[in-house]
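All remarks here apply to the structure that follows.
For this view, one protein chain was removed and the others were kept in their places.
And now, chain A:
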Amino acid sequence: MIRKALLALPVALAFGVTAHADHMQENPVNILLGLIQKVDSPYLTQSEQNIMMMEDNPALWIVEDGKELFYQPRGPNNVSLESCDFGQGPGVLEAAYAKMPRYFEDTGRVMDLEARLVHCMMTIQGFPADDPAVRQRHGNESDHMKLQSYIASYSNGVPWDPPMDHPLEKAMRDAGEYIFFRRAGSLDMSCQTCHSATGQRIRASVLPNSSFQEEWTKAISWPAFRVGHDHVRSSQHRIRGCYWQMRQAGPIPGSDGTIALISYWTDLARGQPAILPDMKR
């Protein structure tokens, strides 16, 4: 029922994105509708209202803000982020985020988008670690959410493809898998408790299944505008929220543990198109 109505939408929405970011060829909602056309997923179709609203996703404005910030000379060094290498060469944003987390030779670490951005803001622009530009990671007004949304939008529709060439990339993915299944705390929970079946609900929310790729690609498509929060949120924010729900302590933002989880969850969605920016409940 919902599904049928939604299938009529793509044509109408095809030009929706041009009013916003001109580097984006397609409105993210079209990527989602493509998936809905392909598979039957209660998670993907759970909010007809959100799908309708996605055409005018507030996150698209945040992407615009991010574009401005990205090219603006900033920080003590008064330079832009154009020389930052997200893995595809300095300043190359096309498809870069879909190929993260990845190993970076200059730091010797596997980094996710947030960690890489922190690195560039500090080394290229010269921001100190405690500058709000670096320190503040959450909320529509944060530089981080603006920049992450902008950079990620270049991977809209691009299949997830985190590299597994360097031994540390593989090791981080494996660590993430271990952590994903690691039960602990007074509710005996791990990520698997809530993300290993299709169509199950915690209260009224339909849970995404980590082994159903077409469903999982939407689940990991961050930044996304969270309607219930009225803010654009990041992968790191989602991890924190799920640990809070599990009654376990939150991991240090940007720690290896969090990047390992992101490496694993991105690997699980390999080959499926990213929806960026997405809209979630």
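Criterion: a residue touches a chain if its C-beta (ideal position, glycine included) is under 8 Å from a C-beta of that chain, and two chains touch if they have at least 3 such contacts; residues count from 1.
Note that in this section contacts and distances are computed from a predicted model.
*Asks:* What is the missing chain called in its UniProt entry, if the choices are "ABC transporter", "Sulfur oxidation c-type cytochrome SoxX", "Acyl-CoA/acyl-ACP dehydrogenase" or "Electron transfer flavoprotein large subunit"?
*Replies:* Options "ABC transporter", "Sulfur oxidation c-type cytochrome SoxX", "Acyl-CoA/acyl-ACP dehydrogenase" or "Electron transfer flavoprotein large subunit" narrow down to "Sulfur oxidation c-type cytochrome SoxX" for the missing chain.
*Asks:* Touching the absent chain in the whole complex: find that residue among A:C194, A:A219 or A:V232.
*Replies:* A:C194
*Asks:* Decide which residue listed in A:L44, A:C84 or A:V110 touches the omitted chain of the complex.
*Replies:* Of the listed residues, the one touching the omitted chain is A:V110.
*Asks:* For the chain that got dropped from the picture, name the residues of chain A it touches.
*Replies:* 46-47, 107-110, 167-168, 170-172, 174-175, 178-179, 181-190, 192-194, 199-207, 227-229, 240-241, 243-245, 247-252, 255-258, 260, 281
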